[in-house]
Each structure stands twice: as C-alpha cells, then as structure tokens.
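Apart from one protein chain that is not included, each protein chain of the complex appears where it belongs.
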C-alpha cells in the first residue's frame, strides 16, 4: 500500500487518464493545426507565397478587414452600453434582456445570414424597393457586414457583464458624490477597472468577425474579388481542388486564432481567472 | 482505543508543519489540540485520520499498540468531522449518515433497510429525529454539525476526530453544542480528539489539553494544570489575559488583589485608568507609579470596586498574593 493522498488516484490510473486526455487533444487539436501548415507548404514556399499575394486573396483579406472594422466597433459600443445598463441598474425585464442579448449564440450562422436575405434579398420584404433605387445589400458588402454584426453581437457584452457585475457600483457612486459627471465616471472610474475584460471581449469579437463563414456565405454570393471574405475565398479554392492555395490562405486565419489564444492566455494571467471564448 | 504518537514530523515543501511531535492519548479521553493557526494542530489531526502522511523516518502512530501509518483512512477505524462538515449536498440527511455503511464491501454491507434504520437511530441520538429527509442545505449550522457527527459515528469508529468542531457557529449555538458534546462524550466514552484555537473551549471541554505552537507541543496536561502551571510564557499568554511584569514574570488579572494605596502589604501603587464595570466583574487598567512596570490589567469583584468608590484617576494599591511566577522556560 503506497502512501498517496486520499483525494488522488494511483499512478497507473493517472497515467492512463492523462494518456487518454492528451491523446484526444492531440488528435482533435494538434494534428489538425499541424495539418494546416503541412498542407499549405506541401508544394513549396513559392506556391504558398503566390497563394497569399494572389489578387483575389488580397481583396478577400481587404474585405475581411473591412467587415471586421465596422462590426467590431459597433458591437463594442453596444456591449459597453448593454453592460452598463444591465449591471448598474435594476429594472423590469432585465433577465429577459440578458437572454435576448445571448440569443444570437443559439442561432445557426446560416440562419443569421438567411434573416438578412429575407429582408433585403430580391424576394425579401424590401427587395423590390431596393431594386428600384439600385441599392444592393444582399450579395454585396453591406450584407456581409450585417451578417457579421449578427453573429458577433453578444461577444463584448458577454465578457463585460460578469466583470462589471462583480465590481458593483460602489466606486461609481463614490465618484458621483465627488461631483463627477456620467462620462467622467465611465472614463476615469469604470473603464480602468474593466479594460482587460473589454480588450478580451473585443479580441473574441474580432476573431469571430474575421473567421465567420456560414452567415457570410449565405449573403455574399461568392463574387470573386468583390464579395469573398477570406473564409469564403478558402472555400472557393478548396472546392476548385487548389488545396495548397486553400491551406495557404487558411494559415492566415489559423495564425489569427493562435494569436487570439496567445493574447487570451496573457489576459487571463492579468485577469487571474479562467474564462473562455464562447461560441 | 488509546493512541500513541511518536516522533512525528511533517513538512510541506520547506515549511515544517510538525516537528518531532510525540503524544499519548489515553483510551476514552477527550483531548483538545489547542493552538494558534499554523501551529500544526490540524495537520496532526489529519495525519491521525490518514488524510496526510508523516515524513518518512522514525515516526510511529500506534492505535492500541498497532502501527497504522500504512493503513488507509477508511480502514483505520476513525470517524472524522470536518470543519465545514463536508456533508454531501446531493444526499438527504439519512443518506449522508448511511453513506459509510453503504460503501462497505457487499459481504459486510447491511441491507438497505437496516442502513436506514441505523441512520434514523443515530439521528435520534444526536437529537435530530424527523429531519432524515432534509437536504444539508435545509439545516442550520448546529444541525449540520450534528449530522456530520452522526455520519462519522455510523461506521462505529474507535476514535473520533473533530476539526474545529464549533468554528463556524454563532456564539450561542457554540456554547450549547459544546456542553452537549461533553455530555455525549461522557455517554459513549469514545476516545476523542478535537482541534480548536479557542482556549476557553479547550479548557471547558477537554480532559487533556495539548497546547501547540510552531509545529511543536508546548505543553500538555489536564486543563487546570495547564491553566495554573503554564510551563512557558506562550502558554501563559495563550490561555487567557495575563500581565507581564519585569523579569519575565506573569500574573493573571484576577490573581491580583486590589487594595487602598495606604493599606498594608501593598506591592505596588498606581492610578486607576479606564475602569469598566458593566459585567460580573470590574475590569480596569492600573498605571503603576514605578516606571519599571507597564500598565497592569486588574479584575476585581464589582462590590469591592463599589465599596472602595473607585473612579478613574484614583490612587490604589496592588498586592500579588501568588506572587509572580516565572515560567519554567520561555
């Protein structure tokens, strides 16, 4: 009988459990991640570089950055406002509001695209009117932005609400009694307290905005050089059997994911807690 | 069951929690392990239970003369009551109490019905009849404590170990439960050890008090012996309020006799300072005239203070009848 703490398992059991967990993670995380880079470089560095500097690839990157540059700030604004509302005030319907903010998490990305097509598409509610005035939303850039807005909607709010809830309202009330105005309170008292949580939310929102596929796919129309985001560009290349080019483009998004994970780990050290990227 | 602990040492990394501790606990006694936090008392209790292990070396733990160091916690014949009770939240009170019986090997396990009957029986003994189907979350702190005790007793242990049994309770419940536990111990006569940092609790409850400090046993003995003949200045100070006089001499506030300054046999004169009479005894600080002394705390009967008509600033005399003892070592 070896002496081990009563709340731990015997060495063989531990080894088997660790092996199972590591095996699963290796198979589901490390092997796929490695494969992205292996496939991308399979036909050499020049093919890899050519795929990244291709005209359509560059325009896809531009569009991806553009959509994120609109969706992320807007949802950040919303996230801050919603978190302030939810955590600083008690009012009727607060629980419902919380549930509604989370709603996009429970909606399939494809449906997130579909709803916009139903409103702005050729057969949608506003389709005829838009056609008359020669405004294109679906199969054009505005549709892509709208779809991205929908899927990334809750990210910032979701990260901020728990952080702000935990901090309570004492400090803000103290600032108020000292004569600070609303904007001053937010900028000088609240913001310094929540900045890491905010950064974290923005990071997650951005990762999802740049990587979104299903929702954007529905409203984009896949017009090369015009309405293809980077994920859509990858799809097109893959379906044309240009595997190396597809994986070359995929390395960019994989690196974005790794960067997000790296920053997330750093921020977690600062926040000192375990929260996670959700959805 | 008697317990004999010999040369027990326990380190957590570079931190030494127990340093060559030896102790004998006679069969049927109620022993208090008393000390400030970090003194090693809980570690000692957990090692007895088999929840921690002593550093390898010459340490021996004998239960009735048998070394139990290699025996796992569940087979040592101990009942352990955790500081925060550690009741299983998803089980009813009866299921909690019956747990130890229900995990016995099939050959020894009583039938389901009998387990429940034994649980109900124990519940009656801890005076909680009728609460068998409640969840722990529906009980008060004192009730949880007694369920935890019943659960520990259900496996018919030969030693009962309690970690800060009253630590998490309100003052009043604490006092009631303390008396009840003493009575309960006298009824069942089970060898019992409990950990506490409250000297009043240890002195009132235990047959044997073991004062611990810095991983070592400072002194052990009967409560009165510990209180009246502290061997070290630490024990002196830890067991109650005490005045430290020049030359490392100690005297307790109630041992000092309060007199008029001009009376005969006065050892020291001084002025009354912050007199406090709201209670069974009057407490005051005396600022001695002699600069060699620091402020002295004196407790005297209220009537005496009233008769002497003392107020703040009055000159009084102090007499040290049991004149200041020197601790044997410091």
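For reference, chains read A and B in written order, and residue numbers begin at 1 within each chain.
In this section, a contact is a pair of C-beta atoms (placed from the backbone, for glycine too) under 8 Å apart; a residue touches a chain by one contact, two chains touch by 3 or more.
The rule is short, and it goes like this: contacts and distances are computed from a predicted model.
One chain of this complex is left out of the view, and of "Carbamoyl phosphate synthase small chain", "GerAB/ArcD/ProY family transporter", "NADH-quinone oxidoreductase subunit A" or "Sulfate transport system permease protein CysT", the protein name its UniProt record gives is "Sulfate transport system permease protein CysT". Contact with the omitted chain, checked across A:117, A:141, A:163 or A:202, is made by A:117.
Of the listed residues B:69, B:86, B:173 or B:308, the one in contact with the hidden chain in the full complex is B:86. Against the chain not displayed here, chain A makes contact via residues 6-9, 13-14, 17-18, 20-22, 24-25, 27-33, 35-36, 39, 74, 77-78, 81-82, 84-85, 88-91, 97, 100-101, 103-111, 114-119, 121-125, 146, 149-150, 153, 169, 172-173, 176, 181-182, 185-186, 207, 210-214, 217-218, 231-232, 234-235, 238, 243, 246-247, 250, 253-254, 256-258, 260-262, 264-265, 274, 276-279. Against the chain not shown here, chain B presents residues 49-51, 72-75, 78-80, 82-84, 86-90, 99-100, 103-104, 135, 137, 151-152, 154-155.
The working rule: only the chains that are shown with their structure count from here on.
If you average the CA atoms of chain A and of chain B, the two centres end up 57 Å from each other. Interface residues of chain B, counted against chain A in their complex, comprise 50-53, 70-73.
On chain A, the positions that touch chain B within their shared complex are 1, 3, 5-6.
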